[in-house]
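Pasting a structure below so you can have a look.
This part shows chain A:
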Amino acid sequence: GGDAGADAGDGGSGASGTVAVDGSSTVEPMSKAASELLSEENPDVRVTVGAAGTGGGFEVFCQGQTDISDASRPIEEDEVAACEEGGVEYTELQVATDALTVAVHPDLAVDCLTTEQLVELFGPQSKVTNWSELDPSFPDQEISLFIPGTDSGTYDYMAADVVADESEELRKDVESSEDDNVLVQGISGTEGAVGFFGYTYYEENQDSLKALAIDDGNGCVEPSAETAQAGEYTPLSRPLFIYVSNASYADNPATQEYVDFYVENLETIAEAAKFIPLSEDLYAETQSALEGLSS
Partner candidate 1 sequence: MEARDLNVFYGDFHAVHDVNLSYGRHEITAMIGPSGCGKSTVLRCLNRMNDLVTGARVEGEVLYHGQDIYQKGVDPIAVRTHIGMVFQKPNPFPKSIYDNIAYGPRVTGMKVDNMDDLVEEALRGAALWDEVKDKLKQSAYGLSGGQQQRLCIARTIATKPDVILMDEPCSALDPIATARVEDLMLELRNQYTIIVVTHNMQQAARVSDRTAFFTARPDETTGNRTGLLVEFDLTSTIFSNPHDKRTEDYISGRFG
Partner candidate 2 sequence: MSHNNNAGAGPSLGAGLPGAPISLGRKPRPVESAIKAALFVSAMLSVAITIGILVALVEPVIHFFAEVPVGDFFSFDEGTRYAVFPLITATMVTTVIALVVAVPLGLGAAMYLSEYASRRARKYLKPTVELLAGVPSVVYGFFAVMFVTPTLLQDVLGLGVGFTNALAAGLVLGVMIIPTIASLAEDAFSAVPQSLRQGSFAMGANRMQTTLRVVLPAALSGVAAAIVLGLSRAVGETMIVTLAAGSQRNLSLNPLEGMQTMTGFMATTAGGENPVGSTSYNTLFAVGLTLFAITFVINMISIALVRRYRQAY
């Protein structure tokens, strides 16, 4: 965990020290943006942001190795148990909404998939290797899959909440990485490729990717800030969180400063990092959770 600097609490916002953040690669750009904006106000707060994936982040977080864990899904039961065992108490703060985006190579003549087709495509039993097998109207083009690693919340979300197979797994004949940029590169560089990741990565790479609209029974819906906030982009809209260690928040002025800054400037940060900001209600919830933490 981070250790407080010697001159902690040196008046004003002069907190110093290091903050270790790890976890979701989806949330990473946002936490990085927060740290970058903070450093312009207070360069003495040193934040390191990793992207081990949500699961990987919780593993180290629950051992007390990090101060904050980014997550693209809520903490799971076994992780709760691990944190208890590790003596780490935490507070969950929602920081943004995500429209999990299914992206394909820009030249692929496919625009929309139904939820069933998603399951057929990514499910563990899937034998689909050509787009035309999914739908005869799709082109005769071999499929290459690029999906997040098994430590990632995005993987978990797709496996547990969308595909919803008992095994909670996805098919294995895929290229996988915890680094979403690798997925972006793979999809944009391989004809017939498909994959999925947080909306931010799509928005940053719109030129080289094509996002598929998703038909959950109510017609094809494109991923966007509006459709996600309005709850129309189902089943792929999801909340994004940071989990803050209570002990670190109390003892490490740097953590406190970082988290306070994060929540206070949430909308600015989200916009700068091309995330979908929280609705007003959700923002209020986050603020009150932070107040609970401070007291």
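Keep this in mind: a contact is a pair of C-beta atoms (placed from the backbone, for glycine too) under 8 Å apart; a residue touches a chain by one contact, two chains touch by 3 or more; residues count from 1.
Keep in mind how these were chosen: all candidates are chains of the complex that A comes from, given by their letters.
Everything quoted here is computed from the prediction, not taken from an experiment.
> Determine, using the touch definition above, which of 1 or 2 touches chain A in the complex.
Candidate 2 is the one in contact with chain A.
> Quick one: which bits of chain A touch candidate 2 in the complex? Just the residue numbers, please.
Contacts found on chain A: 22, 50, 52-53, 56-57, 59-60, 63, 65, 144, 149-151, 172-179, 182, 185-186, 188-191, 193.
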